[in-house]
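One protein chain omitted, others in place.
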Amino acid sequence: MSVIPVYTPPDFSRPEMASAPPVRVEPAPSDGVLPRGFHATSNLPEYLHLGGGDWLLARESRMDAAMILLDREVKVIEPRLVKRGDPVVIGRSDDGEEGIYVHYDGFPSAVPAAADKFAFRTRGTRETPFSRSYDELYAVLRHDREQGHIVWVLGPAVAFDKDSRDAMQFVVEHGYCHALLAGNALATHDLEAARFRTGLGQDIYTQILQPHGHYNHLDIINEVRLRGSIPRTIQEMGLSDGIIPACERRGVPYVLAGSIRDDGPLPGVISDACLAQDAMRVHARQATTVIALATQLHTIAFGNMVPGYHVTAQDVVRPVFFYVVDMTEFSTDKLANRGSMQAVAILTNAQDFMVNLWNNLRRYG
Amino acid sequence: MSVIPVYTPPDFSRPEMASAPPVRVEPAPSDGVLPRGFHATSNLPEYLHLGGGDWLLARESRMDAAMILLDREVKVIEPRLVKRGDPVVIGRSDDGEEGIYVHYDGFPSAVPAAADKFAFRTRGTRETPFSRSYDELYAVLRHDREQGHIVWVLGPAVAFDKDSRDAMQFVVEHGYCHALLAGNALATHDLEAARFRTGLGQDIYTQILQPHGHYNHLDIINEVRLRGSIPRTIQEMGLSDGIIPACERRGVPYVLAGSIRDDGPLPGVISDACLAQDAMRVHARQATTVIALATQLHTIAFGNMVPGYHVTAQDVVRPVFFYVVDMTEFSTDKLANRGSMQAVAILTNAQDFMVNLWNNLRRYG
Amino acid sequence: MSVIPVYTPPDFSRPEMASAPPVRVEPAPSDGVLPRGFHATSNLPEYLHLGGGDWLLARESRMDAAMILLDREVKVIEPRLVKRGDPVVIGRSDDGEEGIYVHYDGFPSAVPAAADKFAFRTRGTRETPFSRSYDELYAVLRHDREQGHIVWVLGPAVAFDKDSRDAMQFVVEHGYCHALLAGNALATHDLEAARFRTGLGQDIYTQILQPHGHYNHLDIINEVRLRGSIPRTIQEMGLSDGIIPACERRGVPYVLAGSIRDDGPLPGVISDACLAQDAMRVHARQATTVIALATQLHTIAFGNMVPGYHVTAQDVVRPVFFYVVDMTEFSTDKLANRGSMQAVAILTNAQDFMVNLWNNLRRYG
Partner (left out) sequence: MSVIPVYTPPDFSRPEMASAPPVRVEPAPSDGVLPRGFHATSNLPEYLHLGGGDWLLARESRMDAAMILLDREVKVIEPRLVKRGDPVVIGRSDDGEEGIYVHYDGFPSAVPAAADKFAFRTRGTRETPFSRSYDELYAVLRHDREQGHIVWVLGPAVAFDKDSRDAMQFVVEHGYCHALLAGNALATHDLEAARFRTGLGQDIYTQILQPHGHYNHLDIINEVRLRGSIPRTIQEMGLSDGIIPACERRGVPYVLAGSIRDDGPLPGVISDACLAQDAMRVHARQATTVIALATQLHTIAFGNMVPGYHVTAQDVVRPVFFYVVDMTEFSTDKLANRGSMQAVAILTNAQDFMVNLWNNLRRYG
């Protein structure tokens, strides 16, 4: 149980909190437009003062969203989903002086900052030791398999290598994945591998480029389009190994978001970016742990949607763990530069990350 | 004129060509589905044998597309746009034996391969000397300003720095940009800079993080959504400097393709990936030079759409120059691994690339 | 003149300073060995309390060095250079309580930290706007050309490209370089280019790999070894263009430090790492501006040797500007992780950095 840090709520009895005014709202001027001075959420726990010392925590928050205050409920929604007349929370301070309080230190810091003014190694890089990050992740996965909602965000590279693809299949089959978010490419190349054992024409084990291999992904896309859906294709063509087939067998939901880079796309891919965001947000609202690997676009997109905390059905506030796996400091800095400071970066190849996980989870069950 | 290499057509009188059969077609089984064995285009000049030694060059080709043969015309279209019954070209060989000939060496190689079996420096990296690539690019830009169609593909980083943003504005204002392709972020941060002189809240010159600066992009998006369009906002708010305002003044078309990472989005952004591809393809068909910088997603997307050659109104076949500017070998290798071998990589920061261009173009006119 | 920020010395009249004890020393137990509890310097201004409110600033400091206190002079030297019996300063606190005071804020911060608790873009990356960094560097170079000591630390890549090599030659010829630090490779490939116009066999302009080009660097090394020295080879072979010939003509000193990667090495290369460090330290003691590009090894090596401040002959304390130019966040983070927090990182290709400088310096004199 100690896997999940305990939340310390703000002390609203402090004088400066006690004197805070009630929060203010203004109606949205039209659909998808906010009143000037709107408050935008961070991914931290935020409280609204309803007056008389009554502070309301926003559930299901996210970054850069609007708050709609309805009686005793606050809804955190994307600005484009605001309707004309919705009561939008106004104010940009975070310390209560406009009735809004952003709680920066509800959770203990995993790694305390340096005690010294002058210190080496204050920046996380590929040379940061990751043993502890892995061990914590293993523990979190075991905990959240039963008591959480684990969301995977995958780039296509995971399907390009036999071992990492097998490892991800294992993760799905053993309950460590409650939702999968990816793009057209991940699904395409996973099905390509199931049919041809290649990724973009290259054998996922031997590395050999198959003759006419650059047709493989086009052929599998065409097959799925012919048959009308991914599940039907899996069934009719008898595709059994890989990530998407495992999701289908286990009933794990997957969201495939379209992009301008897509061939096809496969039926089931959500071409409209706004609709895809809405489908992803459904999982952001439930997520307790997120593992995002080998995709800068999807990582930052989902990073913006996921709050740093989750309120359980029992009203317990717990952190949402966000692991980002990438090869470069640039990618993980970029996530941090968009506000997701809590994300734990593991700088490595997604293939090895998957194999590490697999080795641990299957050995220790 | 010598800026543009001369094209050498295939010699169809060679015996193996003379004996080639006519190309074969089959009707598409349904909308957006190809008959099995379909031919997929490369980005090279491809010829179809109509019989009797009559070979037809595909105009306006692209990578991974289907060929529809209509009488004496061949249309190269995305598989999803094929209609039931369309006569789709069949065959996967490239040497004429199925009536399809892919012309690999129509243009002289810019840099000849090593003569020796054992050689150093056979791979392009950040240490490759780029002086010549720049000089050729300057000459190409001057040529194609009048006699071509120059398409820029931009990541948001170009708008984050004062000098590079000024340089891109110069490029637009002086006729070196016939179309601009980008995403919601480029337009958002360019307008943010026009309004607040920041990019994601950071001053684009002083590097100072403005108080509440993370609101700036949300505020400008809200303003544009309130006013209904980018041009109207530019006019009403008197925004004058930057890339998008320059495009509006010059009448340079820009395509903003949506993605799941977008805030807003801005009115004018095409949220649907397929519609965005269609809008981008319009410029791919006309492009004679492409400069793609600081965006892996858009670069690979457009790289797939752009043929390696262009047929002018005067039926002259010329190369399409494709420059890709990125910080890592990985990004440019990735483009090559998807078939765009012709792309000229310049490994550097987009900021310096723009400033280099600016210095040259304004000095030598 | 405002190019150089003004230094604010510590206020030693503050009560906690006034009560500081005199600093303590212990004799070194043997040559090259320090007494336990030794004080190691940072690269910040450090003061030793001699008693009675008399504080002595260390001149010519560096990182991770020992302090030898001799009467009223403190010498900052590498531990290996300590002699048995030398009076070594003892103490590890930085606030005066052991008579040692490290002055963290003597210079105003160039870019103030974010005012907000929650902020975007707190980490420097390739997307940080660099226009201001360049402008400041131009001003610093003009100032320090006459009134400072500018040290360049170069990786071989600078000699691999025609324009960047020409630019560096310009820098040397126009007085913007008072000392050059590099390795065997930089000198080898610069002379290779002077003789063959190649770098490791590749033409530095056309990019063409010359037949048997991988012999070129071996041939030039052999010529220099035959003739006995670099200057003699330059003279006898009539080598005129490039970086090393320019240094010879201008009398700019250069230190070539050996490494295990070296072919040859060239006569003049200092094979012993300790002797090479000593030769580099001579320039570290005088440096007012350092520009380190495209070499992680030499950058970190010299970064450790250079203090963050310089005391002029007129006893003015001024900052030492340290610019590091590299393609990856990793390299610049690594420098920061070894204590050189003051370094200004410009993330770009060394080629473009040099060309930018060249364009500016020759245009505005």
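Some notes on this structure:
Letters are used for the chains, namely A, B and C, taken in the order the chains are written, and counting of residues starts over at 1 for each.
Basically, contacts are C-beta pairs under 8 Å (C-beta built on N, C-alpha and C of every residue); 3 or more make two chains touch, one makes a residue touch a chain.
In this text the structure is predicted, and so the values were computed from the model without any measurement.
Note on the undisplayed chain: of the listed residues A:V23, A:L44, A:M63 or A:A157, the one touching it is A:A157. Within the set A:V76, A:L137 or A:I204, the residue that contacts the chain not displayed is A:I204. Of the listed residues B:E26, B:E60, B:D94 or B:E248, the one in contact with the hidden chain in the full complex is B:D94.
Panel shows subunit C; residues 29-30, 32-34, 36, 38, 40, 64, 79-80, 92, 200, 212, 214-215, 218-219, 221-222, 225-226, 257-265, 271-274, 276-277, 280, 296-298, 300-301, 304, 327-328, 330, 337-339 of it touch the chain omitted from the view.
Against the chain not displayed here, subunit B makes contact via residues 42, 44, 94, 102, 104, 116-118, 120-123, 125-127, 328-330, 333-334, 336-339.
Residues of subunit A that touch the chain left out of the display are 111-116, 118-122, 126-134, 157, 160-164, 199-209, 211-214, 327-328, 347-349, 351-353, 355-356, 359.
In the analysis below, only the chains that are shown with their structure count from here on.
Same-residue interface: subunit A and subunit B share over half of the residue numbers found at their contact. Remark: subunit A and subunit C have CA centroids separated by 43 Å (rounded to whole angstrom).
Separating the CA-averaged centres of subunit B and subunit C is a span of 42 Å. Inter-chain centre distance (subunit A to subunit B, centres taken as mean C-alpha positions): 31 Å.
Multi-chain contact residues of subunit C, defined as those touching 2 or more other chains: 116, 118, 120-122, 126-127, 328.
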